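Note that this complex is displayed minus one protein chain, with the remaining chains in position.
To keep things simple, chains are lettered A and B as they appear, and every chain counts its residues starting from 1.
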Amino acid sequence: MHRRHLLAATLAGAALAPRPASAQGFTPQNPECIAPAAPGGGFDLTCRTTARALNELGIVGPAIRTQNMPGGIGAVAINHINAQRRADPNVIVAVSTGSWVNLAQGRFGRWTENDVRWLGTIGADFGVIAVRRDSRFQNLADLVNAIKQDPGSVPMGAGGAVGSQDWTKAALIARGAGVDPRRLRYVPFEGGGQAMAALLGGHIQVFPGDATEVRGQLEANEIRLLAVLAPNRLPGAFQNVPTAREQGVDAEWTIVRGFYIPPGAPDAAYNYWVDALRRLYAHPGWPAIRDGAGLFEFNMAGREFEELAKRRTAEYRALAREVGVIQQQN
Amino acid sequence: MDSIAALMGGFAIALTPTNLGLAFLGCLIGTAIGVLPGIGPMNAIALLLPFCFALKLPPESALILLAAVYYGSGYGGRITAILLNMPGEPAAAITTLDGHPLAKQGRGAAALAVSGIGSFVGATLSVVLMTFLSVPLARIAVGFSPADYVALIVFALSLLGAVAPGNAVKAWAAGCFGILLALVGIDSGTGVERLTFGSIELLGGIDFTVLAIGLFAIGEVLLLLETRLRATAAALGHGERLSLKELLACVPAMVRATGIGFVIGVLPGAGASVAAALSYTTERRIADRAGTFGKGDLRGVASPETADNAAQIGNLVPMLSLGIPGSGTTAVLLGALLMYSITPGPLLFTQRPEVAWGLIASMYVGNVMLLVLNLPLVGLFARLLTVPAWVLYPGVIALSYAGVYAVSNSPFDLLLATAFGALGYVLRKLDVPLVPIILGFVLGRLLEDNLRRALSLSDGDVLALFASIPSLLLWACTLAALVFPLIRRKV
Partner (left out) sequence: MRAQADRVLGGALVALAAGVVWHAQSLEVAFAADPVGPKAFPTVVALAMGACGILLLLRAGTVWEKAERVLPGLAAAAAMAAYALLLAPLGFITASALLCLVIALAFSATILQAVVTSLVTAPLLWLLLDRVLDLPLPAGPLGF
């Protein structure tokens, strides 16, 4: 799927020569990237990586500075944008699938997916289902069967709360097995690292994690991956791991990392930033930087990304309603 | 032995002029970051990463620099904690208990010296342990189950009364209050919002830095302001310097603290603050025969500072040998490796020995640097107190607030810090100890999370909490800690 986008992006940004982007005469003044995390958090990495790449590869002239605004996986940032910078053309805000999950559950205050302009992605990570190397589960079918027989017999855990994006991966597998996700024995940990420790320690049997955070243990043969929750197989160390869909379970979990801009930003600014992202996709220096940020290729900008954002939030809202983790008033 | 040969290879890397210089730079930055209350090592490392790329540093050099910032920060937090009663980093909150009374008696320089030496001892002994036992230790650490964590945290909490023995009721109330503060935010077990009062800013919980700055720094300033300022620095400089005899008296405390700190640090689910707290309270129970702890006992400074640095090094063990980040800071260090296309994880030692062993060797060097850097400066730091209050305190407050704002851009956090400041002032006036609030805050969340994890895994069976050898040992310690003082009182 993302191969096609790369092709489209290459055609769109035909000129590979690094000249600063400029759509309809718009050039940003003191551009900023808002990272809804403290320095060192995931969003911080998204912002700093993108800012560095856009500046160093000559796509955006003025230096982009990263501003940190932690709180509620983006809730504080969307509030700030809508309250104080509704029309600011010089700011982009990092967003992820985790933000969409919270947005769908009504945790972004009164703001919805229609209160920003969705810009595009810089890449994605994908969900994986990890077990210890000596696990009784050889493939996804073993796990699904065990869950079908007795969901309580398979303790699983990941780095997020019930209702979070980490939990949703487990919920999708349960649904694929035709089991109510509420019956899973899901144990939340403080971050993926601690969940991995619990998996290696044998306290949980299944860790629905992200591809990047399990790569080291996979390469060292400490763990086995039952499935990647991606549309296609992933490259490199993951190439021998089948997708869930290959194994007959309709579960896909793409952790998108991208950006939005304020709802009242003019079209010229929107086009400028979309164009900048497309140039980034096409630049030969980008893949190495993206890999360094632990992201797989996933290029999508402009209208297509907006549609994805709205479709995903609608899906997550439906899932949250079905499972009952949604806030009552929404 | 393999480890020794590999370590020698590591020293060949760590001792090149560039890497020595980078380690030194990292130690300087780390110490400064430790002093700055708003910005922690995790933030600093993330901010330094682009700088590493701009200088085109090779991965081992970058890691040597970044790691030096990390363990260097453990040396910085004590300075303001001892001199001004304002901890610069979480673990240093414990250091205020004995450090600040010492400074008030004019022995700030001695306290700084002991804490510097303790930090060095803790860090260096831990690096030695790490050199030889990294992999087996990490294997044991991941075996530590949620039920074991419950027993560990209950043990730490059972010593809470030791923080303020004369005032147990208030200490317990403060501890409970700290626990409740930690519960603010989204409940990880169910996704329900607790004690947020509908505030978006509180969804992610209360930031430790905001709480500590408010209770300690702001509260302290407000208390100072209500008295007619009799020269705050009256006693300074007249106190005796640290004698060899005093230092030797601290050695057993340092050795115990290293053990406690390192073991807790290796566990992926605990941290340096837990280590410092547990070490201090244990030491107080064991060694406070004359009742001098809390009134300015050098051992009460040596213990938490040693444990803090030992735990920081211990925290690197699961990261380096299993690729498991036990804390936010180690997660950022792992991310830095990833940026250099190095897969962090169990294969690091075999595939990229220059990175793993270069880092370990550089930690021996870096800690010597930090000691050499810190000891001569002790007198200079202590002179901080001769700076007029009207220069010192505006600077400290502005630095704290600006630091918080720079990483959060949140006016809400500053208001919250001010509110905690007012609370800190009132609680001091009421003679309520503040450190139990910090301990409750750090331990409370850990306790609830692990208790619920353990009972979820056992399907509600409470006996699972007593099912392993580590947990039984820890429960026995808890029992001893609760009973022992009662027996001693009768004797």
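Of note:
In the analysis below, a contact is a pair of C-beta atoms (placed from the backbone, for glycine too) under 8 Å apart; a residue touches a chain by one contact, two chains touch by 3 or more.
Nothing here was measured: the structure is a model prediction, and the numbers come from that model.
Which of B:Y149, B:F262, B:Y425 or B:W475 touches the hidden chain is settled by the complete complex: it is B:Y425. Listed residues B:P344, B:G403 or B:P433: the one in touch with the omitted chain is B:G403. For the chain left out of this panel, the touching residue among B:A6, B:L25 or B:L180 is B:L180. Taking the complete complex into account, residues 32, 39, 65-68, 84, 162, 182, 186-187, 323-325, 328 of subunit A touch the chain not shown.
Where subunit B meets the chain that is not shown, the touching residues are 39, 44, 47, 50, 169-170, 172-173, 176-177, 179-180, 183, 187, 189-192, 194-195, 218, 221-222, 224-229, 388-391, 393-395, 397-399, 401-403, 405-407, 411-412, 414-415, 417-418, 421-422, 425, 429-432, 444, 447-448, 451-453, 455-456, 459-460.
Definition applied: only the chains that are shown with their structure count from here on.
Computed centre separation for the pair subunit A/subunit B is 32 angstrom, with centres defined by C-alpha atoms.
By the touch criterion stated above, subunit A contacts subunit B in their complex at residues 38-40, 44-45, 48, 52, 67-73, 75-76, 79-80, 105, 107-109, 152, 155, 157, 160-164, 185, 187-191, 193-194, 196-198, 200-204, 212, 215-217, 219-220, 222, 291-294, 325, 327.
By the touch rule above, subunit B contacts subunit A in their complex via residues 42-47, 49-50, 53, 141-146, 186-191, 193, 200-201, 203-204, 268-269, 318, 322-326, 328-332, 335, 338-341, 343-348, 406-410, 449, 453, 456-457, 459.
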